[in-house]
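Apart from one protein chain that is not included, each protein chain of the complex appears where it belongs.
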Amino acid sequence: MQPFNDSPLARDGKVLILAYDHGLEHGPVDFEDVPESADPERVFDVATHPAVTSLAVQKGIAEAYYPSYEDDVNLLAKLNGTSNLWMGEPDSAVNCSVEYAANELNADAVGFTLYGGSNHEIEMAEEFRDAQEAAREHDLPVVMWSYPRGQGLKNDTKPGTIAYAARQALELGADVAKVKYPGSQEAMEQAVRMAGPTKVVMSGGSKTSDRDFLETVKAAIDAGGVGLAVGRNVFQRENPRHILDALEKVIFEETTVDTALEAAGE
Amino acid sequence: MQPFNDSPLARDGKVLILAYDHGLEHGPVDFEDVPESADPERVFDVATHPAVTSLAVQKGIAEAYYPSYEDDVNLLAKLNGTSNLWMGEPDSAVNCSVEYAANELNADAVGFTLYGGSNHEIEMAEEFRDAQEAAREHDLPVVMWSYPRGQGLKNDTKPGTIAYAARQALELGADVAKVKYPGSQEAMEQAVRMAGPTKVVMSGGSKTSDRDFLETVKAAIDAGGVGLAVGRNVFQRENPRHILDALEKVIFEETTVDTALEAAGE
Amino acid sequence: MQPFNDSPLARDGKVLILAYDHGLEHGPVDFEDVPESADPERVFDVATHPAVTSLAVQKGIAEAYYPSYEDDVNLLAKLNGTSNLWMGEPDSAVNCSVEYAANELNADAVGFTLYGGSNHEIEMAEEFRDAQEAAREHDLPVVMWSYPRGQGLKNDTKPGTIAYAARQALELGADVAKVKYPGSQEAMEQAVRMAGPTKVVMSGGSKTSDRDFLETVKAAIDAGGVGLAVGRNVFQRENPRHILDALEKVIFEETTVDTALEAAGE
Amino acid sequence: MQPFNDSPLARDGKVLILAYDHGLEHGPVDFEDVPESADPERVFDVATHPAVTSLAVQKGIAEAYYPSYEDDVNLLAKLNGTSNLWMGEPDSAVNCSVEYAANELNADAVGFTLYGGSNHEIEMAEEFRDAQEAAREHDLPVVMWSYPRGQGLKNDTKPGTIAYAARQALELGADVAKVKYPGSQEAMEQAVRMAGPTKVVMSGGSKTSDRDFLETVKAAIDAGGVGLAVGRNVFQRENPRHILDALEKVIFEETTVDTALEAAGE
Partner (left out) sequence: MQPFNDSPLARDGKVLILAYDHGLEHGPVDFEDVPESADPERVFDVATHPAVTSLAVQKGIAEAYYPSYEDDVNLLAKLNGTSNLWMGEPDSAVNCSVEYAANELNADAVGFTLYGGSNHEIEMAEEFRDAQEAAREHDLPVVMWSYPRGQGLKNDTKPGTIAYAARQALELGADVAKVKYPGSQEAMEQAVRMAGPTKVVMSGGSKTSDRDFLETVKAAIDAGGVGLAVGRNVFQRENPRHILDALEKVIFEETTVDTALEAAGE
């Protein structure tokens, strides 16, 4: 297990994952407002922005585009994921083996969703075990999308749930826990504390205004989170690089939101 | 991953898959109107038509007939499929391993059905993963029959569903997505856009008139699709070669439907 | 894949499988009328009759008796089968691996039941795939007991169902399809046509009179079937060799039923 | 497959299995009347009685005690078994692999329960297949606890059921079938006939009087059974050696029950 700060996921100990698996998880509806966001090439270009420490995509996208971006982008291969065409108890198909991610995709890290509280939690945790142990063999850091969800969970962003999600990531051996923002900096601090040496990144969620979004990111960083995994709040913007400029300020330079917005020219 | 245009699936970047797995999927009822269509040899003969870039059949048919046609036909081994004797939630048995397709059947490509939205979607996606990764090892292109179907889906050809189906094929690593026609050229364009570098072919569907069928194919081509996978609209015709002549015009020479019908002597 | 006529299943292109797995499938009740029929040795002796081209038994029976009959009987190892102690949705346990059949039992061929239409059809088809591919490795012909059965099927011998059953055997890669008699020679012809190069044998069914039984066999042969798989209509007779004499006439010499009955001394 | 009479299970062609898996199957309640019967060492000592041809225990008991008794006791490793803490449809966990039984426990034979008629029959039969084939590799005889049980079975000791159970053991490849006593010598004869070359041993059942128990054993032997598998009727007695003395007479010397009781000093 290599030190986190030396891993390809981090720059100066901070993380900005650009996540782009929405085409599988949500479908084309996520690309409607900004139609060109459906084009993976546009997103790979965005991922060359210096603020982005890695790009998270599914196998097929990686296979088709990553060969042209290996020098400029770090690949976080998302190993599982599922369409939302059905509405069953939360579960996620393992679409890519670690061996394939390592040897064929040339991934720098792997990502895996766990739906704690789902009826499929146990099966998913055992799939995570296989992935995590194989990732260690290939020296690939492991990011857990730790998302409690399912029949036993009414509100999946309440502080106790997010803290539990962060802890699950630690207990099961993830290097990074991607969790939803629990509503306050204090709650985020609790999640970070529960994760111990596992780094916590905030999940970006659905699109909001620049200021609201940056305020939340700032709170997550101030709470001890190492950064952000963001999708829609970047690629659903007409000019994704502006918000990345601002995020770079907030995450890597720990500026105020005002400074960040100014630097981004807004 | 070899470039699509160099793959045995394509000729001049276009695709015409003759699909003949109806004996398994639908049963003898599909052969009733043209009884000789039950004979695989007749269909292999039809597949030697220059417009046909590959023939999709199940293992047993390939095993029995392909040895005599290896020089004249490209084999697309359909790996999964199931009878319609029962009416349960959509699922498909994996009837042929990739290793068997590659080493024993001498297949040039493999095909795999995914029923997005079925209760079995996750299991099928994981079977697809195994097949796709094994196909890469054997340098066989992968065609996904991407057919959203199941309890959560009332109308499986609405534009959003077909666009999602095409995207699933891209995200999961298929080289070609076989999707149903979504009803309009505009909707087909959206599916093609969502598939990005994954090539889209229209699924032929049940038998219609020559003109109606060709108009639809023409619209799919104009929408950016690379071609067609067709079964009943060829083999349920008394003279399958006529419609193939016409399809050759529409798909490979991008003529009008009128020109195509004329060339086919009708 | 060796030519069928050279396979140990056939003599002069015809087939007479003596099936004796009733002890597992039906239990001792099938031996009540002729108590000595419970003794496998008696059935192995009967199987030395020249009309019998192979004997189909489960692993345990083969293990115990076949070593003494290897020179005189061809062994068709039935790989799956289940008791009727319960009445659930049709399914069948795989009781013998192909490797064991080939290496330990010295089987000449393997048999496998598929219940098309059962809720377990997909699982059974995938087990069949493994068995079929392993059988090819060991150069063992494959006989499919293709028996549509289950919740979606009310009458499993109607012509369309039997034709579908025969076609499934072809599509999935069986060399021989064992199907129930569909009620008429015409319907059997349709099943034979659907099976293409896969040979069709009629399943003997429950015991009837000599003449009725032979008339049905004759119709199956005239319909293009290559023969018969028979159990109760042989071993439930006091003198099984008489009916085998008659079957030899009808199947291998294609005589009339009258000639066959006469030759058999009745 | 070694001849049964040369196998470690038999002495002079007869069998007396001392079964001691009650701690798992029934729990401590079976040891209540004779508390020292909870101590496996006491039972291993009893198993050194010359009448006992093998001792059947679960993995953990074998691991702890058998090293001290290898010279004096033949070990029949029971491979599956389950607590009765729950009341679900009959099933049994495979607690020990054949490889472990052979290489680590130094077992002389293996035992396996099949609940014919249970909803889990098919799964259990397939686990039995793996165990049986592995046992053949290690040259270990296989005893099947053939116990029809489950939702479709109201009375699991009626003659037809026991006969079926015995036949299942033969068909699936067991060397010995352990069945419940079907109520009469005639019914036991039928079970023995159905098992053919598979040897039949009577299952001892719950504790009864010496005479009643011996009468039943005598009837089983007279019916052609090769012996007995007994647990509670031995270890729940204050002096297990007395009943073993008597059993030795009845089973190995085929004496009358009176003679046996006299010899045992009662």
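Labels for the chains are A, B, C and D, by order of writing; each one numbers its residues from 1.
By our rule, a contact is a pair of C-beta atoms (placed from the backbone, for glycine too) under 8 Å apart; a residue touches a chain by one contact, two chains touch by 3 or more.
Source: prediction; values computed, not measured.
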Going by the whole complex, the chain not shown touches A, D
Out of A:His26, A:Arg42, A:Arg136 or A:Arg211, only one touches the absent chain, namely A:Arg136
Among A:His26, A:Arg42 or A:Arg193, single out the residue that touches the unshown chain.
A:Arg193
Absent chain, residues of chain D that touch it
21, 23-24, 27-29, 31, 35, 38-41, 58-61, 63-65, 81-83, 85-88, 91-97, 100, 104
Take the complete complex as the reference. Which residues in chain A touch the chain that isn't displayed?
1, 116-119, 121-123, 125-126, 128-129, 132-133, 136, 148, 150-153, 160-161, 163-164, 167-174, 190, 193-194, 196-198
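Here, only the chains that are shown with their structure count from here on.
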By that same contact rule, can you tell me which chains touch chain A and chain D alike?
none
Fraction-based call for chain C against chain B, same above half, different below:
different
One copy, chain A, sits on the other, chain B, after a C-alpha rotation whose size in degrees, in steps of 5, is 70
Which integer distance in Å separates the CA centroid of chain C from that of chain D?
36
Residues of chain B that contact two or more other chains, please.
none
Can you tell me, using the touch rule above, whether these chains form a line, ring, star, complete graph or other shape?
line
A full list of chain pairs that touch reads A-B, B-C, C-D
